[in-house]
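To start, the structure itself, in C-alpha cells.
Only one protein chain is missing; all other protein chains are in place.
When the chains are written out, they are named A, B and C in that same order, and each has its own residue count from 1.
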Amino acid sequence: MVIVIQCADKVGLVATIAMLLQNQELNIVSMREHVDTVQNRFFARVEISKNVDATILEKQLKEVLPTDAEVIVNPNPLKKVVVLVTKEYHCLSDLLIRNHFNTLGATVLAVIGNHSTLQDICNRFDMPFHLISHEGKAKDDFEIELIAKINLYTPDYIVLAKFMRILSPTFVERYPLRLINIHHSFLPAFIGANPYRQAYERGVKLIGATAHFVTNQLDEGPIIAQQIISVNHSFTTADMVKSGKEIETSVLAKALQLVFDDKVLVHQNKTVVFE
Amino acid sequence: MVIVIQCADKVGLVATIAMLLQNQELNIVSMREHVDTVQNRFFARVEISKNVDATILEKQLKEVLPTDAEVIVNPNPLKKVVVLVTKEYHCLSDLLIRNHFNTLGATVLAVIGNHSTLQDICNRFDMPFHLISHEGKAKDDFEIELIAKINLYTPDYIVLAKFMRILSPTFVERYPLRLINIHHSFLPAFIGANPYRQAYERGVKLIGATAHFVTNQLDEGPIIAQQIISVNHSFTTADMVKSGKEIETSVLAKALQLVFDDKVLVHQNKTVVFE
Amino acid sequence: MVIVIQCADKVGLVATIAMLLQNQELNIVSMREHVDTVQNRFFARVEISKNVDATILEKQLKEVLPTDAEVIVNPNPLKKVVVLVTKEYHCLSDLLIRNHFNTLGATVLAVIGNHSTLQDICNRFDMPFHLISHEGKAKDDFEIELIAKINLYTPDYIVLAKFMRILSPTFVERYPLRLINIHHSFLPAFIGANPYRQAYERGVKLIGATAHFVTNQLDEGPIIAQQIISVNHSFTTADMVKSGKEIETSVLAKALQLVFDDKVLVHQNKTVVFE
Partner (left out) sequence: MVIVIQCADKVGLVATIAMLLQNQELNIVSMREHVDTVQNRFFARVEISKNVDATILEKQLKEVLPTDAEVIVNPNPLKKVVVLVTKEYHCLSDLLIRNHFNTLGATVLAVIGNHSTLQDICNRFDMPFHLISHEGKAKDDFEIELIAKINLYTPDYIVLAKFMRILSPTFVERYPLRLINIHHSFLPAFIGANPYRQAYERGVKLIGATAHFVTNQLDEGPIIAQQIISVNHSFTTADMVKSGKEIETSVLAKALQLVFDDKVLVHQNKTVVFE
C-alpha cells in the first residue's frame, strides 16, 4: 500500500508520519522523502507492507499533519484510464498490449479517436473505441462530446497517446494532473509543429521525447520522463520520425508506469519522481 | 550532515529515528529508506540540515535502535584517500584534477605506485608519490611495505586506480569495505586477464567497467557502479582498450562520488546505493 | 537496392565494384566498406538509387570479383519470417504490431509455439499459429515436426522470440545465419539458466540483452545488437525480469531491423554491422 504526502516543510514531519504508522503496527518497506529547500516543500512516498482501510488512514494522517497537507493513500488496486488518439498507432498499440497482458499497472477502459484509423486495432483487443470527429464542429462542441464520453468511464487518468488536437483551457482545467501527454521532442527544444523537420534541419545528433502532465501552458506542463535516441547525418526527416516513434513509445510507457505506481508528485510546474 | 543506518528490520525503525531527530529540532532534508525483504534488512540514509556532534548523535541513535544496528554519523568534512596505481594514467589523472580543484568530495593524501611511471604526473600536482616496487619481493613482504606506507596516512579509503597486483586475503582483510577497485569489464563478463581481447574476439557491441569494493573473492566484491560504452566491428583491441579507459575513468569517478557522499551501504555481497 | 559483398581483401576491390556500377549508370547513394586487417577480409554494403535485375547484377559482380567473393544483391522487397515462441508475450507482441502496421521491414508468415499460450494473440492479428508441443517426444522428432512446418513457409529468417527449447546441431545447421535469437543477458555474462536471478544475487547495476545469430555453440553465435538498462538495489528478481523484458523487446526489434535492412554481414563468429 502506498502513501503519498506533500505539504509545506517543518521539523518533525517524518516522525509524525512514522509514529502514526508504528502505532498501527504498519511496517515501512520503502520510504522516499524529499524537501525542496527553495520552495520549502516536503514530499514523501511511503510503502507499507499491509493493506488497511485507505479512507481511514488518509483521515488519520490529515489529522496529525499540517492543514495544507495533500495526502493520498492509494485506494485503487488498478488505476482506470481512457486513451485519446488520432491516427498514429505506436503508443496506443504498446498500451493495448500491456493492458491485454495485465502489465500496464492500470486498466484501459476505452479509447477515443478523432479519426477512425485506430478502431481496428482496438477491436482486435476487444477494447471499446469511440469515434468523436472534430471535423465541422466548434472546438467547444467537440470537447463537450469528448468530456461526456470520457466521464462515462470516470477514469483516474486520460492519456493523450499522440492525440493531435490542442485542448482548450476549459477542458484541461477539468482534469488537473490527470491528463498525460507524450510530446514529440526533447522539451523545451523544438516546441511546436514538425519537430522532426526542425531537428533534421538543425542537424542534431540526438532526438528526444517528453512525457508530461498537460496544463494550460502548451507543452509546458510538469515533465514526468524524458529519453533520447542517437541520430546521425544519414537520417532523413522520415527516419527521424521513425526513431522518434520508438522513443515516444518507450518514454510514455515509462512515465505511465511511474504515475500508476504513485511515484510522481507534482508541485507547481515540477514533478518529484521517486524512481 | 548525513546519518547512515542498517540493521535487521522491524516495525517502527523510521519512527524511532525520526522522533530522536525531531526531539533535537533537527530537520530531515532528505530521507532514503530501503528494506531488503529477502534478507529482512533495514537500510536508511538521512540528511539533516544542521551539523551536531557526530559522536553524541551516533551514541544516542545506537541507544534507541536494535543492538545489531550499524550507525554512522558522517564525522568527516572530507574523506581521506590513498591511491594505488601501476602504470596507467587515466584514472589517476582524473582523480588528481578533481582533487586539485576540490571537487572530488575527498582529499587524496598520497599515491603509491609499484612502478615509477606515474611519479611525474603526481609531482606536477605536488602530490606525494611513493614507489614500492613488487619486484624481487615475496608478496607478503611487498604488502607489508604497502601497509606500512598506507597506514602513515590513516586513510578512510584506498582506491585501486588501475593497480595491477592481486592483493592477498591478509591485505584485503585489513581494510574491509575501504578498498575500492575499478575493474576493466562489465562484471561478471570477461573476468580475468585481457578482457578487451576477450571482448574483441567475442565481437561484443558494448563494453563496460565496474567499480566495486574489494573482498577476498577476486572480482566478486560488492558492485558500486557500472557503465557501458558502445563499440562496433571497426574497433581493434587497441580501440576497445581506449574506449575502456574512458569508461573506467568515468565509472570510478561516479562510484567514488557516491561513496564519499555516504550514499553506499553494504550488506554481505551487495550494495544499497541511495543515488 | 542494396548490394552486400565480402571476400578476402586485395587492392582495387572498391574500384572494381564502383566501375561496374558506373558502367551501368547506377548511382551510389551510400557506401560502407570495412577491412578487417586481422582477418584480411573485405566487407562492403552499397546502396544504389535504381532497382535493376538482382540475379544479373549478382552474376556480373561475381565475374569481376575474386572467386571466393560472397555477393548478395537484395532480391526481396520484404524478407519472409517465421517466429518461434514458447509462453512469453513481449517480443512476439512487438513483432506482431510492427508486422501488422507494415513497419517491421519483413513479413511474418507464421508463428510456431511449443505451448498454446500465445495462440490467442496471434489469432487477434489473423496470424497463423501452429502448436507443436515438445512434450512426450524425442528431441529429434520434435525438430522434424518443426522443420516440416517451417519449411512450408520457405522463410528467409527464423526468429526465436523467447523460444525456450535448445535446438540440436542438426537443426541449427539447416539454417545457417538464418536463426536469430534474443538472449536474456548481456552476453557473455550470466550464460545459462535464470540470468536475472544470477544478476540479482550478484547485485549488478545494469542488466542487458543480446540478439545474436544461433550457431552450435550455445549462446555463442555472432552478436548483432546489445543493449542495457539500469537497475538498482530496490529491484527484486521479478523487477529485473520485468526490466529485462523491456530491453529484450527493444534489442530484438533493433537487431531485426538491421538484419532486414541487409546491414549485418557475418564472418566466422563476428558481425560487421553497417549501422
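Please note the rule applied: contacts are C-beta pairs under 8 Å (C-beta built on N, C-alpha and C of every residue); 3 or more make two chains touch, one makes a residue touch a chain.
Computed from a predicted structure; not experimentally measured.
Contact with the chain that does not appear here is found for just one residue of A:97, A:161, A:240 or A:273, A:273. Only one residue in the set B:170, B:216 or B:234 touches the chain that does not appear here, and it is B:234.
Residues of chain B that touch the chain left out of the display are 30, 89-90, 93-94, 97, 100-101, 103, 121, 124-125, 234, 242, 246, 250, 253.
Within the complete assembly, residues 9-15, 17-19, 21-22, 25-35, 37, 44, 49 of chain C touch the chain that is not shown. Of the residues in chain A, those that touch the hidden partner chain are 34, 36-38, 186-190, 202-206, 208, 222-228, 232-234, 236, 269-273, 275.
The rule we apply is simple: only the chains that are shown with their structure count from here on.
Of all residue numbers used where chain A meets chain B, over half belong to both copies. The two sides are thus made of the same residues.
Centre-to-centre spacing of chain A and chain B amounts to 37 Å, using the average Cα coordinate of each chain. Residue positions of chain A touching 2 or more other chains: 30.
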